[in-house]
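Here the complex is missing one protein chain, while the rest keep their positions.
Which chain is which? They are A and B, in the order written, and residues in each are numbered from 1.
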Amino acid sequence: MSLEELIAFHEISQVKYRYLRGVDSQDWELVESCFSASASSWYDSGKLATTGAKEIAGLLKRYMFNSMYTSHIALQPEIKLTSPTTATGIWRMQDIVHFTAKEPTSLVPDLDGSEQLVGAGYYHDEYLKEPGGWKISKTGYVRLFEALARPNVLYVHVTPERGRKPA
Amino acid sequence: MSLEELIAFHEISQVKYRYLRGVDSQDWELVESCFSASASSWYDSGKLATTGAKEIAGLLKRYMFNSMYTSHIALQPEIKLTSPTTATGIWRMQDIVHFTAKEPTSLVPDLDGSEQLVGAGYYHDEYLKEPGGWKISKTGYVRLFEALARPNVLYVHVTPERGRKPA
Partner (left out) sequence: MSLEELIAFHEISQVKYRYLRGVDSQDWELVESCFSASASSWYDSGKLATTGAKEIAGLLKRYMFNSMYTSHIALQPEIKLTSPTTATGIWRMQDIVHFTAKEPTSLVPDLDGSEQLVGAGYYHDEYLKEPGGWKISKTGYVRLFEALARPNVLYVHVTPERGRKPA
């Protein structure tokens, strides 16, 4: 192993972290900037598939309503360089979603706005090093499980800043 | 990127991990040792703000009762060196708290001791390299959400060791 490999792993991790921050803060420009132009997605074993950085950001925006407050985490990266400019990566993921409104076009049917989803799985990604740095060129995940519940919630406080630091 | 930067990122992460271990194991001396003497906190968008390493540890101790069993995780660090001895860091956080007793002075009102809190957000930290190593010089977080529930719990087993290895 070399310093160059450690740096590549670090830089690939950084773009993954920015991507996830974009998703949970619903910053779709940040999400788009993390993908190579011709990137493709196959989220949820291929149920949410599209091609193109702009299209992936658009797909996520369409299904992640403003009424949804989400926490997506990724960790335990197993990244392998397949050439000086390409890599693959497996990551554990977990997601928590609070639904706070009815959303008739949601992928989850019959929401009444009090539900909470907790899921887990593995991302299987590909990465491409461009002149501007490493980008995600392919992303998708296969779940371990996904559970939807209406727990006995006393309150769900959400913050419109969605984790952003105040100016 | 250089080896020196990778080492700085590693060392900054180590102090963050020690800090979090201090919080969940309620080892307030360990917590205090992670901060520079004049560090400041602005937890929960500034609701829990104070200045001074000793004062931050004291603030946490005041609100994290012995009857609370907590799990705070931080991951996905986006650390930037702003000089050879200063840095900023954004981290995803998630916290789970089990309340096991009424606590009239709790920040959460009307606790009956059966509640569970699950939250998520982003830390926005600053770090300072001192002769003794990197310290946290400023810490705070903005939540994505915070949910309090009384789920249908069959049991909550807690361990007085709070994760510490037996001697």
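For this structure, a couple of remarks:
Note that a contact is a pair of C-beta atoms (placed from the backbone, for glycine too) under 8 Å apart; a residue touches a chain by one contact, two chains touch by 3 or more.
In this text, all values refer to a predicted model and were calculated from it rather than measured experimentally.
From the options B:Ala74, B:Ala87 or B:Val142, the residue with contact to the unseen chain in the full assembly is B:Ala74.
The chain omitted from view is touched by exactly one of A:Lys61, A:His124 or A:Lys165, namely A:His124. Seen across the whole complex, the unshown chain contacts chain B at 3, 6-7, 10-11, 14, 16-18, 20-21, 24-25, 69-71, 73-75, 96, 98, 116, 151-159, 161-166. Think of the hidden chain as still there; on chain A it touches residues 1, 3, 6, 9, 45-46, 75-78, 90, 92, 94, 115, 118, 120-122, 124, 141-152.
Assume only the chains that are shown with their structure count from here on.
Rounded to whole angstrom, the centroid-to-centroid distance between chain A and chain B, based on C-alpha atoms, equals 24 Å.
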